[in-house]
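Every protein chain except one is present and positioned as in the full complex.
On to chain A.
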Amino acid sequence: MAAVTTSTERSLNKLAIVGVLIVTIIFLAPIYWIASTAFKPRNLATTIPPTVVFQPEISPFVKLFTKRSQLRTAPTPEQYAAAPWWERLVFDGGEKVVRSGRGEVQWSGYPNRFMNSLIVAITSTILAVGMGTFTAYGFSRFKIKGEQDLLFFILSTRMLPPVVVAIPMFLMYRAVGLNDTHWGLIILYTAFNLSFSVWLMKGFMDEIPKEYEEAALVDGYTRIEAFFKIVLPEAATGIAATAVFCFITAWNEYAFALIMTNRRAQTAPPFIPSQVGSGLSDWTVIAAGTFLFLLPVAIFTFLLRNHLLRGMSFGAIRK
């Protein structure tokens, strides 16, 4: 087709670009707000109108990672001089860092919660995507009795809001001792993501010509070898796309994490807002916690962006 652009087409194009820019700004505004608040001094965090230009500082992150208590009197000049640079930032905010009897800095709850989030989200993603891939392969390649009914059953596990079963799940978990454990949350998130993973992966598996594996079978490989050598690399795009979605779901899950965990296995989502109520709410610390919490998903999605793009256009490309 000849590339003929009339002046109306050009102005329409410009209009579209402006529209996209506006939408982008609307979507990015809250993220900018969180990111900027994470670097603000405390007194600028809640000004009206919001402060846009300010001297960024690192103190919210220092506070995020340490246990602090309110200072009754200002620190003496000797105390101030003896403190490391990051502790001075806390002094400036009218707080001091809590130390043990031997002078060791006490960590806040955040690093542990963050680790818990990573452990739970990564493990449940691997399990959900792994099992989903195998199941989808089975559904895609073999004649299974009642295939449609089974697939519908798998899908039906998503047909009610998960919170509805929160109380029974809580009671069951308490009975078997899965309360406040990593495995408890991992099992929950895996089960929740599995139906999604099976359905998405089945779509991708159906797109891979079965001739490839059959050639491998004829060439002297077992089905499992053919699966790992031929099918899996072909399914990489689908696996990446599914993994991103599963990871985001598990990473952001709030309700079950709040109900099922309190200390040992608590993830970041229920922890961050819990800080609002303890003492004075310091929004810069909450913003710092949220900002760090956003990073893993952003990095994960960024690393897999090529796969995601290909995944979205899957089936639209002639092979």
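Structural remarks
As a working rule, a residue touches a chain if its C-beta (ideal position, glycine included) is under 8 Å from a C-beta of that chain, and two chains touch if they have at least 3 such contacts; residues count from 1.
The criterion applied here is as follows: contacts and distances are computed from a predicted model.
The subunit not displayed here is recorded in UniProt as "ABC transporter ATP-binding protein", chosen from "GntR family transcriptional regulator", "Heme lyase subunit CcmF", "ABC transporter ATP-binding protein" or "Sarcosine oxidase subunit delta". Only one of A:183, A:221 or A:254 touches the absent chain when the whole complex is considered: A:221.
Only one residue in the set A:230, A:246 or A:292 touches the chain that does not appear here, and it is A:230.
Think of the hidden chain as still there; on chain A it touches residues 209, 211-212, 214-222, 225, 230, 233-234.
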